[in-house]
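Excluded from the complex is one protein chain; the other protein chains are retained at their positions.
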Amino acid sequence: MPEHPEIAIKPRDVMPPAASTLPAPYYVDPAYFRREMDALYAGMWVCAGRIEQVAKPGQYFTRDLLGESLIITSNAAGRVNAFYNVCRHRGTRLCTEHAGTFAGSIRCPYHSWTYDLDGRLVGAPHMEEVPHFRRDEYPLHAVHAEVWDGHIFINLSPYPQPLLAQLGDLPGKFRPWRMEDLRLGHRIIYDVQANWKLIIQNYNECLHCPNLHPALNKLSHYLSGENEPLNATYMGGRMDLRPGVDTLSTDGTCPRAFLPGLSKEEVRRVYYYSIFPNMLLSLHPDYVMVHTLWPLSPGRTINICEWLFHPRELARQDFSASDAIDFWDMTNRQDWHVCELSQAGIGSRAYVPGPYSNREDLLYAFDRMIVELHSGSHR
Amino acid sequence: MPEHPEIAIKPRDVMPPAASTLPAPYYVDPAYFRREMDALYAGMWVCAGRIEQVAKPGQYFTRDLLGESLIITSNAAGRVNAFYNVCRHRGTRLCTEHAGTFAGSIRCPYHSWTYDLDGRLVGAPHMEEVPHFRRDEYPLHAVHAEVWDGHIFINLSPYPQPLLAQLGDLPGKFRPWRMEDLRLGHRIIYDVQANWKLIIQNYNECLHCPNLHPALNKLSHYLSGENEPLNATYMGGRMDLRPGVDTLSTDGTCPRAFLPGLSKEEVRRVYYYSIFPNMLLSLHPDYVMVHTLWPLSPGRTINICEWLFHPRELARQDFSASDAIDFWDMTNRQDWHVCELSQAGIGSRAYVPGPYSNREDLLYAFDRMIVELHSGSHR
Partner (left out) sequence: MPEHPEIAIKPRDVMPPAASTLPAPYYVDPAYFRREMDALYAGMWVCAGRIEQVAKPGQYFTRDLLGESLIITSNAAGRVNAFYNVCRHRGTRLCTEHAGTFAGSIRCPYHSWTYDLDGRLVGAPHMEEVPHFRRDEYPLHAVHAEVWDGHIFINLSPYPQPLLAQLGDLPGKFRPWRMEDLRLGHRIIYDVQANWKLIIQNYNECLHCPNLHPALNKLSHYLSGENEPLNATYMGGRMDLRPGVDTLSTDGTCPRAFLPGLSKEEVRRVYYYSIFPNMLLSLHPDYVMVHTLWPLSPGRTINICEWLFHPRELARQDFSASDAIDFWDMTNRQDWHVCELSQAGIGSRAYVPGPYSNREDLLYAFDRMIVELHSGSHR
């Protein structure tokens, strides 16, 4: 192993001989995709967006999940609600915009059936002429919604466990970042021609960094840091900033104040956590980056990337985040490119699983969990 | 019920408790689509266009039906013929233009096999060297074609009933409009991302008009008029023009003479008839609008909209129909938009049939007929 005098390198456990990548069907077979969608994306809490996107009563945004259009909004009391975007009269989609604000109620553009912000049907023209009709039998179909530190999660299952049960010890772990105080500063949406798991796998190893991300590697050595063992609902670890580097940005300097509440150690590190199934949480000394994954097919995933900043910074006249956004946008695009190359190659008849190095430990653990999911389901 | 002093409102029968929209498979399942195509679009007379489109011998246009390209043309005697667009030699498509004029015969671009305007093979270079070859065994594959009041209908079944048997009492009902005298003035082709039945259902109720079509509702009150009970091969009704309104146009005035032959009552009304499976006939005091539907898939339908005028009007130097065309083009686009929203919403896992109001009586009757078709087929 080469010498890296400036950084502390922790050796990783040696991979067992069987530690190799997953067979191709996990990435290309629609049956595997459906099982993952059913078990993980329909059965778990999925990160949908930020509380500040529904700050005002009736403010809403939509997300597409499993082919469903979903409306996320809030009522006058500030409670977050989520609904299927389907009118109870003749099935019409209620809103076509990706974001907006309902004027106190949700009105179908077809025959004006009208719902309040909790989804109750409050108007249905001419239905009063139908004696057996009862309004209270036709509320909007609701989807469960809960909030953790400003992040809105939704769950398509009828009786989900509480969000906190899924998150486990994460809320405690990330308490110092006080994410509920942060605000959305920027969003970039990527359309990635790759399986959602390839994006998670790419996110959880930095072995590719010296070759693919020279700029990142200059700011944070790819062998630095440490991973946690895989948890049932998340995995991740941290990397160290190099001496003299203040944050991940185009030049490593930090034009923003560090987030209040972080320790001396925490401001020297970047934390990378995959929160299953769809959230990639990257905590920096002065900002938080969140990717949410929205799989469309075995080989295509929409990736919504958002940058959160402290409102004091956002309020500054000279606020600019292009140093952080440009840095990550470049790095993201490098990552999606190799994810797409992997998706293309894994589809080949020549592809066979290849061996993992010790630096791909989280991937191997993640793969075991995915294999378990498919074999456990007996479908 | 609110007061509408200016219009006569006929109450409608109360819907039975079971009167709700169709389950999702009727709109999204390819098996349902195929059954409807086989039974209705391949088994019934389908309106293809107007006699004036083949006025000259050899003049032709093509239509796509059930994935088939069909040629509609006329011979020297003025008889309308329809053929599959397939050469009997090696299967080559004979014409690629949507409309044109054959110079006396139909010649294949590949090896010059040539057919007369009745489809008889009259030239086949070098086939005379093949002793067992007989030209009369290789006519173009014909499709039945008949004409009603200038409207050309085609039928893909080998032994169809006569067109008039399908039309029933419609020819008598619409005699006063003398549609055979009218001429095509304008055509707009719409590509609608919705099931063909959603377009028919949209066409046969005006409950959505006050909300979706304020301009139309200003000219013709949505509660006015009266529907006929569903007939085996068509359904429809009429609505009244409001006092002071002369026709459906951008401002309600009528810059054209009324059609000769209409009664005092008929010029105060607009008639809307769905003639199954693909013709929507809208008769106005001074013009006729015809939609023909061309389903491509469960979720996509080409809609060809044509406006017919009296030739005396068309011949006027100052003839303009933009008042009628612009009015309906706007109204059509509003309709296709909600049809597309319905198609999108009905595909949701959250969609369940919703209740019909008394004003959606024709839709419920139409739906019963469609359910019957699918259950009766036992396929």
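Per-chain numbering from 1; labels A and B assigned in written order.
We adopt the following convention: a contact is a pair of C-beta atoms (placed from the backbone, for glycine too) under 8 Å apart; a residue touches a chain by one contact, two chains touch by 3 or more.
Every value quoted in this text rests on a predicted model; they were computed, and no experiment measured them.
Touching the missing chain, out of A:P162, A:P260, A:G347 or A:G376, is residue A:G347. Within the complete assembly, B:R90 is the residue of B:R90, B:R175 or B:R368 that touches the hidden chain.
Touch with the chain omitted from the figure is made, among A:P229, A:P311, A:P355 or A:G376, by A:P355.
Listed for chain A, the residues touching the missing chain in the whole complex are 1, 11, 14-15, 17, 21, 24, 207-208, 210-212, 337-338, 341-342, 344-351, 354-355, 357-359.
For chain B, the residues in touch with the chain missing from this view are 66-69, 84-94, 96, 109-112, 125-127, 129-133, 138, 141.
One rule holds for everything that comes next: only the chains that are shown with their structure count from here on.
Chain A and chain B, compared by their mean Cα positions, are separated by 48 Å.
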